[in-house]
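Shown here: the complex without one of its protein chains, the others still in place.
Labels run A and B following the written order; every chain starts at residue 1.
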Amino acid sequence: MATQDDDNVARIPDPDVEPSPAELAHARRFAELVDKTLSGRTPPAMSADDRALLEVATVIRATHGAVELAASKQRAAVEDALRQAIGASPAGGGSVTPIARAHTRMRRAPWIVAGTTTLVAAAAIAMLWLRTSGGAGRGNPVARRAVPEEWTSRPADSLVGPIARDHAGDAGARIDAIFADRLDGFRTRRLARKGKP
Amino acid sequence: MASEPATTVELELEVEQRLVEEAQQGNLDAMRPILERYAAPLYGTVILPRLGDAASAEEVLRDTLATAVEKIRRFTWQGKTIYPWLRQIAINKVYDVHRQSKRSRRLADAMVHEVAVESDPASHADAQLIADQERRAHRDRIDETMQQLQERYRSAIELRLIQELSREDCARRLGVTIGTFDVLLFRAVRAFRKHFGERAELPATGDT
Partner (left out) sequence: MKSVILGLSFAVATSLAACVACSGERDASPPPATRVADPSEVIDQDLMIALAQAKNFHHKSKVYMTDGNLTAATASVRQILSLHFPTGAPEADDVRNDARALLAKLLMSQGQLDEAMRTIDEGLAPSQRESFFVANLYTVQGEIHEARAAAFDAAGEAGKTSGIDERRAAIRSYDRSIQINERLQKKLLEER
């Protein structure tokens, strides 16, 4: 883990050399950082030098299998990855017909356009008949479909869950999850409305 | 003549291939069992030993898995596990992290020369073997560096970071006060970092 400040690192004193007060304080601070890390409570912020030393310590521990990813974090990483990737890929198999091809179709069979529009109008009339003649159930008010919850702006509590003390400062990870979740809903809603906001 | 029963590895490979094909046909959720299987070795043997920071390693793992799902259509099945492909994505992501940080740019440059841990394609070696090889390679590097330290520094690292004994126990075993042990560990890790960093700048020798 070579760092730029390695150039400033003087020769490391021998074990028996008396430490200066500054070195003693720094060593004590580092010892507390190691303590917290070993109990899973790494502070989110520290000096660059301390961070570099802690990374070295983590590399040594990880190589000896002492640092494992908790099962819950593993699951969360997999879920996040799938949510992010599935949200990014286009839903459904709808194909876009090039405009030129559509025009060609129209030239060859102009009656198709008129016929389709007539069918749509006929369907609207049929729906109207069904409603007024009680086809959908006499006396029952038409229940307009409520908007799915995932399309709505809402508190993020159910997504995030209780925040453990060790993760009090992990706002960065949580905003990623909130953004990915809301993006899902935003895209699905747009697709359902065929691209209209 | 009755055919030989498939070995466990071959069966697992077959299942993995089917899942990959399903994902490539559009059912991205088919990637879930694959990601769940390889998340831990990717984190423990590929990402964390190269980053050293658990929080960054978790983020890189998430990015790696997301990229793998997004780009699964570009993957071509070659009769061996998908793990080497996932591993390469992870290494590239780690490299990007180091490049972004001026602090560890030298390490990023050293990683460019890193020789990939490859298994013999003909042997259908599974991900476990690759992960074990990688773990051994990392440990060899760590052990080599440890040998360059003074004995008391080596002991401080072994007791505190590998055996994870408390500071009090470590101090007692070395026959020093807790304050003195703190200084020993501090100097030991600084010395390790210095020697390890020097080693990272050496060109790869081709061993894994």
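FYI, a residue touches a chain if its C-beta (ideal position, glycine included) is under 8 Å from a C-beta of that chain, and two chains touch if they have at least 3 such contacts.
For clarity, every value in this text was computed on a predicted model and none was experimentally measured.
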Among A:71, A:147 or A:191, the residue in touch with the chain that has been omitted: A:147
Subunit A residues that touch the omitted chain in the full complex: 43-49, 51, 110-111, 113-115, 117-118, 120-122, 124-125, 127-128, 131-132, 140-147, 151-158, 160-163, 165, 168-172, 174-176, 178-179, 182-183, 185-186, 189, 197
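In this section, only the chains that are shown with their structure count from here on.
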Centre-to-centre distance between subunit B and subunit A (centres being mean Cα positions), rounded to whole Å: 24
List of subunit A residues in touch with subunit B within their complex: 1-4, 6, 9, 12-15, 19, 23-24, 26-28, 30-31, 34-35, 37-38, 42, 44, 48, 51-69, 73-75, 77-78, 80-82, 84-86, 88-89, 93, 170, 172-173, 176
Contact footprint of subunit A on subunit B as seen in their complex: 26, 28-29, 31-32, 35-36, 39-40, 43-44, 48-55, 58-59, 61-62, 64-66, 68-70, 102-104, 106-107, 110, 135, 138-139, 141-142, 150, 152-153, 157, 160-162, 164, 167, 179, 182-187, 189-194, 196-198, 200-201
